[in-house]
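Not every chain of the complex is shown here; the ones you see sit where they belong.
Naming follows writing order (A and B), and every chain is counted from residue 1.
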Amino acid sequence: MQTGVCYFPEHWPRERWETDVEQMAEAGLEYVRMAEFSWGVLEPERDEFAFEWLDEAVSLIGEYGMQAVLCTPTATPPKWLVDEHPEILQEDPDGTVREHGSRRHYCFNSERYREETERIVRRVAERYAENPHVAGFQTDNEYGCHFTVRCYCDDCAAAFRSWLKEKYDTIAELNTAWGNRFWSQQYDSFEAIDPPGPTPAEHHPSRLLEYARFASDSVVEYNRLHVELLTEANPEWFVTHNFMGRFPTLDAYAVSEDLDLVSWDSYPTGFVQDRQHDEATPDQLRAGNPDQIGMDHDLYRSTLDRPFWVMEQQPGDVNWPPHCPQPGEGAMRLWAHHATAHGADAVCYFRWRRCLEGQEQYHAGLRKQDGSPDRGYHDAVRAGTELQAIGDGPIENVDASVALLFDYDALWALSAQPHAPEFDYWELLEAFYGAARSRGVQVDVIHPSFALDDYELLLAPALHLVTDDLAKRLTAYVEEGGRILFGPRTGVKDEYNKLRPTLQPGPLSDLVGATVDQHGSFPSRMERTVTPVAEDDEQYAARTWAEWLDPDDAELRFTYQSEGIEFGRPAVVENTVGDGTVVYCGVWPGPDLADELVRPLLADASLPYSEQLPQGVRIGARAGHTWITNFSSERYRIVARTDASWVVGDDTLEAFDVAVAEGNLVDGLSIEPV
Amino acid sequence: MQTGVCYFPEHWPRERWETDVEQMAEAGLEYVRMAEFSWGVLEPERDEFAFEWLDEAVSLIGEYGMQAVLCTPTATPPKWLVDEHPEILQEDPDGTVREHGSRRHYCFNSERYREETERIVRRVAERYAENPHVAGFQTDNEYGCHFTVRCYCDDCAAAFRSWLKEKYDTIAELNTAWGNRFWSQQYDSFEAIDPPGPTPAEHHPSRLLEYARFASDSVVEYNRLHVELLTEANPEWFVTHNFMGRFPTLDAYAVSEDLDLVSWDSYPTGFVQDRQHDEATPDQLRAGNPDQIGMDHDLYRSTLDRPFWVMEQQPGDVNWPPHCPQPGEGAMRLWAHHATAHGADAVCYFRWRRCLEGQEQYHAGLRKQDGSPDRGYHDAVRAGTELQAIGDGPIENVDASVALLFDYDALWALSAQPHAPEFDYWELLEAFYGAARSRGVQVDVIHPSFALDDYELLLAPALHLVTDDLAKRLTAYVEEGGRILFGPRTGVKDEYNKLRPTLQPGPLSDLVGATVDQHGSFPSRMERTVTPVAEDDEQYAARTWAEWLDPDDAELRFTYQSEGIEFGRPAVVENTVGDGTVVYCGVWPGPDLADELVRPLLADASLPYSEQLPQGVRIGARAGHTWITNFSSERYRIVARTDASWVVGDDTLEAFDVAVAEGNLVDGLSIEPV
């Protein structure tokens, strides 16, 4: 395991640099990421380049035995470039220009900006192609941050039309594929199609889905340009991109195909405030939600089925969420361990020192504004030492037997037609994911097109768009002994976001052994409950979405118990197909129901699992070790089935603490309050 | 009573049509509405018309003994037309264009669009002028849906100026009428007047009221164009328009003057979520609010004092409200009966089959997406059979002795100056309307200019703008023995939305026998209470608005009991004028206070009324029958004064159930929980 830090030498006097770099080396840091917003310093005027400062910084880093990770500085085109070519700016749907003055103001489809990108990336890449201290490159920075994947400018309009022409032979084919007869929405040519602007009523869902795909593809294409230039300059470099948490507009699988290494930026107390609908608990405000962060770790690990990096690890308080409470004692150490347990090969902290200027002054660094060590510094040093002890360099990747099927098309389709304000696909995924994680089970987060054979169990909530081909692959998977747990809103649409002329789940109906008779959505004040057919005195909470089923071959598992027309009707069914098992759950399950669905499938697959873990505690086995991480302020005792050999900590978990033992202790492990 | 359905043959393969039409006929449906969004199919390119498909669909409908209702397809100008003439599009106040990509994107004042309208309507009308299977025409579709009555484009600016020139002789007259001295808002010519755009502070209320009138008039004029063309083609056709629930921007009385038949689109579980401020209860999410829907039925019945149609009846779950729970068991049947009890002559369901394409995929039909019967189908067949049994064809209209005075001018004036976020004129109307309905009394919802003589009682909450002429008519009505219950904010303004230089209620002061001393508004956390002068241990809740009165001739009925400066002051007074009675209520009454005000007036008028009905149960007498409808999930027993002869159901009301008895059972009827 390795650690690193993000550094902005351009923000500090040169005479300070060596002190900084020396302190980094002392802290055990191995990588220093730099230059992602440096265009204005590297090229203060057109064609007047100033690389010396970066040369010197890289040299210093090398002198102190560390490696630099450099970035293409395209996330912040300087003002002179914007003034020369204002057409590179993004536009809102209503034509409002997204102006210079922050970052990410360029359009991915601007031909002009692609030329400028090529110019600057080539220049940077060539400058460092032979430099022995540069380990690799990050492309741009956090594509999509600040809702910038989707732009609505004229360049995008033109690019969208080209993209559609490539996909559809004729405009008639497109009209049919989308169903444009509806409300007289036919186009008579590709030229007639615009990006979706302001309209009196909601947009056509097929048009929206295609625009979402197009916009994401634009980023993929733009990123590929960077990758090609960098690889051309030095094929030895790793090329990565730092995804920013989870963004709902960018297909991370597609971007990752062009990368050697996937990395992401992890801000647990930020994300828990602005990317989850439930109000953050005090403990979550101190350390984040381990399943939210964990699912992102797993997503980025699964993109290439390879260990990932945390390119930016929250170092303390941050500026951008609504509130910035101080993280709990040791939280920064906890996050580094948690990332490792999920498959991280490196954790780099953002940033070295609190910045004196600009938008991020209220963002902590490992060092305070005066250069003295901050809380994150002590945590980072401790975590680095502990992790080094576990493995000095890359360690074996996580080996998961359970996969969560995640599809950006489903995300985009459901976002266009949520039919309940509370319906958030990510959170539905977490409801199923969390059930496995609360049993200590590692989970890959894969695209449905990925190979399925290695998994014992697939979790597939709201697998909304299902092609015949996917249906066949899933059926074959089950017939050969696989297990699938489907969640609600599965099998609803074709690939163009149209309803199928068969009942839900469409091409999966035989596999599921049932069809959906009706669906409905509910506000939170109308919680639904279901009861198992065997023990009808038990009740399990469910929410938001309720489908009642019409079982054919499938066996009834749960019926609705809550008042209303659903009462007594089938909510969950189970089917046996070939050597495998399929469960279809028509509701958004609460944690206990999700556990009742997942646990038997784990047992059936003979996968080791723990006792149900407390909300804030998560465990993970990797590379011959087991991590137990505590995201809560409670103290716990760890009770393992076998004697544990502790590498970090011991069987007492303090608040926000971590323990690491040798071997895989998951089976039967329990966590007890002290 | 008759039933029908809305059908989109253009969405389905021709080979399917006959099956569909045959099934419609089997289901007892008599009318099939078609083609309201079909412009793109009827005229795929300019002047290339394709009517054959519609010809064939009409023929099939005729063959199976049904009648077609066709529509002018103007609600969805196709893309080629928008591209040719982008000036037909609407604009927001800030100039943002409302683009193609949904529906209702045209401006009512576009001369170009009127020409295009004339062209297509004439073509459609001529095509079917001689067709024996076309019963009538619907103009356009749901004028005003998606907030499209008010547009702010250049065409509207010009039309607004013309409209004003027609109304005012000189600009000086307008300046005086509006009071434009205030804040130096004088105009020096009609050309200087724009539609109300974005301004630093709020707009002049007189200008806003005139713009609201103008915008509504634009729709009236635009609709008249359709009516004239259709009537010219075939004077035998009925011409209707389908109003969409209640819209706050379109004067339904004015539009209706040009129609033969008024129809509207009823979506009980949708409206209860997005057109009422109170959170919908679970029962309302299952079946809607009977008074909300009932008041709309009554409004549309009263426009022409003639039975109306429900042109679109919700058939199951719908896509557009926040949540889409399944309606309660039998709700679709319940709504058909409820509509009939309120004066419907026909109920047409929207739509035949769940659509596979476009924006309404999550909107149920009578048949599911695979063509199999859906819940609404069974309900519709049952309701059809039951209603057919009551009367095979048109039955006698509702005969109401109570009228609610409803004035769009008041709505527009109060919307511009609510002076409490909770002040919603429609909901205030419902507070008074509901009191009559909770006693089983039928209510006409009439414009104040309508004939008043046939009514025993007028309810007039917030009759905000009162001309001298109206004051005279109301006074004459009372002198001749009539009864009026005024609600708060009555008699405040002149016809230009200016205050009068006399105390409220201005020209009604003599009639009321009191003036308003002070008014105030209150947030919901400051509920007001009043107490009757006779029994001051009783307290009645009131809300939002409180006027205290200065009685002259009038007698004191209720005083304020809640803490604050109102305490002890007059809240409700009663006056005797000629042979009649006037009650003025200065507060927004809760249900019990409203009942305390309405019941004695019903008794005084010797009108039959029931015991106070539970919130979810409503009764209605029409054409020699009494309907008892249950919009709740409770079971009830119906206790009538006389032996009932049941035509539908019996004296036990299940959840969401209906019973129909012969005769008028209203007097003394009570509904008791089982």
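In the analysis below, a residue touches a chain if its C-beta (ideal position, glycine included) is under 8 Å from a C-beta of that chain, and two chains touch if they have at least 3 such contacts.
Note that the structure is a prediction, hence the values are computed from the model and not measured.
K.L.:
Number of identical chains in the whole complex, 2 of which are shown?
P.N.:
This structure file describes a complex of 3 copies of one sequence.
Heads up, the rule we're going with is that only the chains that are shown with their structure count from here on.
K.L.:
Any idea how many Å lie between the Cα centroids of chain A and chain B?
P.N.:
Each chain reduced to its C-alpha mean, chain A and chain B end up 48 Å apart.
K.L.:
Give every residue of chain A touching chain B within the complex, in rising order.
P.N.:
Of all residues in chain A, those touching chain B are 94-95, 178-188, 192, 194, 196-207, 417, 419-421, 498-503, 518-523, 525-526, 563-566.
K.L.:
Under the touch definition given earlier, write down the residues of chain B that touch chain A in their complex.
P.N.:
Interface residues on the chain B side: 10-11, 37-41, 44-45, 73, 76-80, 83, 90, 92, 96-105, 145-148, 279, 282, 285-286, 316-317, 319, 322-329, 354-362, 368-372, 375, 633.
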